[in-house]
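In this view, the complex is presented without one of its protein chains, the others remaining in place.
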Amino acid sequence: MATKSGTGRAALRWVGWLYLPLIYLFVFLPSLIVVLMSFNTSRLSFFPLEGLSLEWYRKLFSNRMMWEAARNSLVLGLITMVAATVLGFLFAYLIVRFRFPGKELLTSLIMAPMLTPGVIIGVSLLSYYYSLRIPRGLGTTLLAHIVLALPYTALVIASRMQGFDVRLEEAARNLGASEWTVLRRITLPLLWPGILAAALFAFTISIDEFVVTFFVIGERSVTLPMRIYSGVRFGITPEVNAMASLMLVFSTVLLGLALARQARK
Amino acid sequence: MSNPCTGENRVSARPRHGGPFPMLFLLPPGLYILFFFVLPICVMGVYSFGHIDASYRIHVTGSLEQYLHFWTTPVYPRLLLKSLRMAAEVTLLCFLLGYPTAFLLAWTVGKRWRNFLLASLLLPSWTNLLIRTYAWLIVLGENGLINYTLMRLRLLKEPLVLLFNNSAVVTALVCIYLPWMVLPIYTSLEKIDRALIEAASNLGAGALQLFRRIIFPLSVPGVIAGALVVFVPAIGTYLTPMILGGTRGVMYANAINNQFQILNWPFGSAMAMILLAIVLGGLGLYFRFFRIEDVFGLSYRR
Partner (left out) sequence: MNGPRSAIVSMVLLVGLLAACGPTPTTPPTALPTATPASPPAATAAPPQPTPAPTEAYEGSVNVLAWGGYIDYAIPPFEAKYPQCKVNISYFSSAMEAINKVKAGGVGTLDVFFSTNNFFDRAIQGDLVQPIDPSRLENYTHLFKAFQPGVYNERHGAVYLIPYTWGTTGLIYNRAKTGELDSWAALWDPRFQGRVIYGDGVPEAWVPAALYVGISPEERDEAAIEKVRPALQQMMTQARTLWSNGDDLVQLLVNGEGWLAVGWDGLARQAAEKVPDITYVLPKEGAQTWVDGLLLVKDAPHPNCAYRFIDWLISDEMQVQEAEINRYSPANAVAATLIDPELAKALFVDKGEESVANLKFYRPFTEEEQLRISEMWTEVKAGQ
């Protein structure tokens, strides 16, 4: 990419080597501390480490409530992922391919949850469920997560769809393929990376969602962030650090897999 | 993505008109947002025009008493301002730190590493927010990472007071929101047609001019998107300030939450509506001048 002068690019690269690691260190610092602390022998967390042990991981595995919460979070995350991606795809397809009155309004509406502070969404949903006498629980939480994830999935897929050569579709259509076949054979496969990215986004949003969940989950169910909130607000034990570290490993592995597959193509 | 020969890089050369098909697509997402976003906000709005009685039942009377109470008690508008100011601070810092990051990622990092580095920016988001915030207690504490290291290295005699103040809160928030600023900026930087740069460069433009005249202006949509995605959640943040802010940690969202905790839903709803009005007002004003599609890179009106 000969886009800038040679020395310019070299200088830039030096800056990159200096600046980027610092930024990444900054962004990862809290997470690294969490992992570090999960091996701490002392129940209270402070620096320096009292000692190293796997005790909290062992305790974590027998912590039934933590695993129930983790399970709930995973299930919620997966369902959110599917639902938000499907809805996002529908919206993206509509917006990018069609022209109709009220398009801008619809776009604004779909994007709105992304531009609304979580506390407002949480509080409004709480009022809503209360007024309709809908009992709060995992179902209401799921509905909230989908609302939160929808703008992001829509955006990612729509973005992807734009840079997509429509002539391929037209060619297929001209060759006699039906609308559905075009969708199935041409559009979707080409959109896959975008759809995958959107799905991962939705999952990410759901799995660590706290603020809105806090309002809509009610007293009887827990997601992992809520359980960790309890564990942290009411007595932090390194078990929650162990759980958080495990989640970090889990997401890193997922990410690695997704990227490795993509690189292969 | 773009065809250098024909220069065509937009899809909707021929957007199709309405018809039954769009309705099928329109229904699910539109309805969903209607029922689970718009309607709830309306309900909340309705509740704000009322009060609660001694047994905590909500009476909707259409009165503006909650709003009056808000504006006549100096604490609440001040809190609102405080939250807005802090959100602005965080957004600015995220921009200052994030733009170079996105830029360097787009222009100096090899393609193979880019995806990985970008995606890994999101990794910390998978660690629970609360725990990450508590981790800052360990970093910034009296005997925390920074103080301990500096004192051990004999660079400090007395530990620095880094915790339970505004800086601690801002630092933690910037750390949390930075990736969300970087990603949109990177996206818009990456979309810039290299051919443009080459052409300008060949015409004798220096690096600085390239940046000022071409690169930066084209990246503005990404900057705006990033700023929005950081500013708006930042106004509503309350856990991090509560934990790291010491006695100065109360934010607008805390106050809203408080009202709901003491079961005073009408006032809490009124506070939420006021915040919503401000956010919508700001956005509305902005979108007078810039179209929403441009901001999110969804230009389909060509």
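Just so it is clear, A and B label the chains in written order, and each chain counts residues from 1 on its own.
To be clear about the criterion, contacts are C-beta pairs under 8 Å (C-beta built on N, C-alpha and C of every residue); 3 or more make two chains touch, one makes a residue touch a chain.
Nothing here was measured: the structure is a model prediction, and the numbers come from that model.
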| item | value |
| --- | --- |
| Hidden-chain contact residue, picked from the options A:Leu32, A:Leu49, A:Leu74 or A:Ala177 | A:Leu74 |
| Selected from A:Ala11, A:Leu32, A:Val86 or A:Leu196 as touching the chain missing from the view | A:Leu196 |
| Hidden partner chain, touching residue among A:Val96, A:Leu138, A:Ile157 or A:Ala244 | A:Leu138 |
| Options B:Gly45, B:Pro100 or B:Gly246, residue touching the unrepresented chain | B:Gly246 |
| Chain B, residues in touch with the chain not shown (by the definition above) | 56, 73, 75-76, 78-79, 141-143, 161, 163-164, 245-250, 254-255, 258, 261-263 |
| Hidden partner interface residues of chain A, rising order | 44-46, 61-62, 64-65, 67-68, 70-72, 74-76, 78-79, 135-140, 142, 189, 192-193, 195-196, 218-222, 230, 233-237, 250, 253-254, 257-258, 261-262, 264-265 |
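Assume only the chains that are shown with their structure count from here on.
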| item | value |
| --- | --- |
| Distance between the centres, which are taken as Cα means, of chain B and chain A, whole angstrom | 15 |
| Footprint of chain B on chain A - complex, ascending | 1-5, 8-9, 12-13, 15-16, 19-20, 23-24, 26-31, 33-34, 37, 45-48, 86-88, 90-91, 93-100, 104, 106-121, 123-128, 131, 143-144, 146-147, 150, 154-155, 158-159, 161-166, 204, 207-208, 210-211, 215, 224-225, 228-229, 232-233, 236, 240-241, 244, 247-248, 250-252, 255, 258-259, 262-263 |
| Touching residues on chain B, where the partner in the complex is chain A | 1-3, 9-18, 21-22, 25-26, 28-30, 32-34, 36-41, 43-44, 47, 97, 100-101, 104-105, 107-109, 112, 115-117, 119-139, 141, 143-145, 148, 172, 175, 178-179, 187, 194, 197-198, 201, 207, 210, 228-229, 232-233, 235-236, 238-239, 253, 256-257, 260, 265, 268-269, 272, 275-276, 279, 283, 287, 291-293, 296-300 |
